[in-house]
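Below: the structure, in structure tokens.
Here the complex is missing one protein chain, while the rest keep their positions.
This part shows chain A:
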């Protein structure tokens, strides 16, 4: 479904992605992990061309979207994106946030867009917030609305860029639950996250990135239990021990 070949990206001579090759199949949940600065988010943002790439190719359903002739606005409709800091539109109600793109971009009727929005709000459990403004929502609620907003365009892939990193710990669960449901329904998902529990439970494939490369990729069981590369081992032991420590502190 998505095929990436030799993707390179640099910011002002600072090379962030040094040649990424990746195939993602339909209905697969791929989780990108790795230390900050590894290029995970940049990679995700390259997929829907929020960042222009320096070289390489990205094929979506066989179409090379790095071709300048491709209408990127059409491609982006198929790639839903969820951001770390939500980026809800603060001047619109929750309903308007969800309905604006289907109506203005896909020219759906108000009725159709409304029905979809209500259905999605139900799905993320926030029907009662339909007329609220983003400022009146908690972080977890904002992110669930942001997911609903992206789903309203009926994308074939969902990209999650650290969707729980800006949340208070007690709100992480509600967002992950929505994502888990989405995965169960067969949505193709690419998720950048530090939530190793989610990666292990929901991911079909884990990709460990470091310093602009894919270091190692494997099924969650294999990658977490039997990491092959030294850098993967070092990263996992560091992050897992810190997450366990948090857990222990909580249990005390």
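Assume a residue touches a chain if its C-beta (ideal position, glycine included) is under 8 Å from a C-beta of that chain, and two chains touch if they have at least 3 such contacts; residues count from 1.
Keep this in mind: contacts and distances are computed from a predicted model.
Q: Just by its UniProt name, which of "Succinyl-CoA--3-ketoacid-CoA transferase", "Peptide/nickel transport system permease protein", "Amino acid ABC transporter membrane protein (PAAT family)" or "Cytochrome c oxidase subunit 1" is the chain not shown in this complex?
A: Answer from the record: the omitted chain is "Amino acid ABC transporter membrane protein (PAAT family)".
Q: Any idea which of A:26, A:105 or A:234 touches the chain not displayed?
A: Residue touching the absent chain, from the options given: A:105.
Q: Please identify which residue in A:1, A:15 or A:50 touches the non-displayed chain.
A: Missing-chain contact among the listed residues: A:50.
Q: For a quick check of understanding: of A:43, A:83, A:208 or A:224, which residue touches the chain that isn't displayed?
A: Residue touching the absent chain, from the options given: A:83.
Q: Would you mind spotting which of A:150, A:196 or A:214 touches the chain that isn't drawn?
A: A:150
Q: Spell out, residue by residue, where the missing chain touches chain A.
A: Chain A touches the missing chain through residues 48, 50, 73-74, 76-77, 79-81, 83, 85, 87-91, 100-101, 104-106, 133, 135, 146, 149-150, 153.
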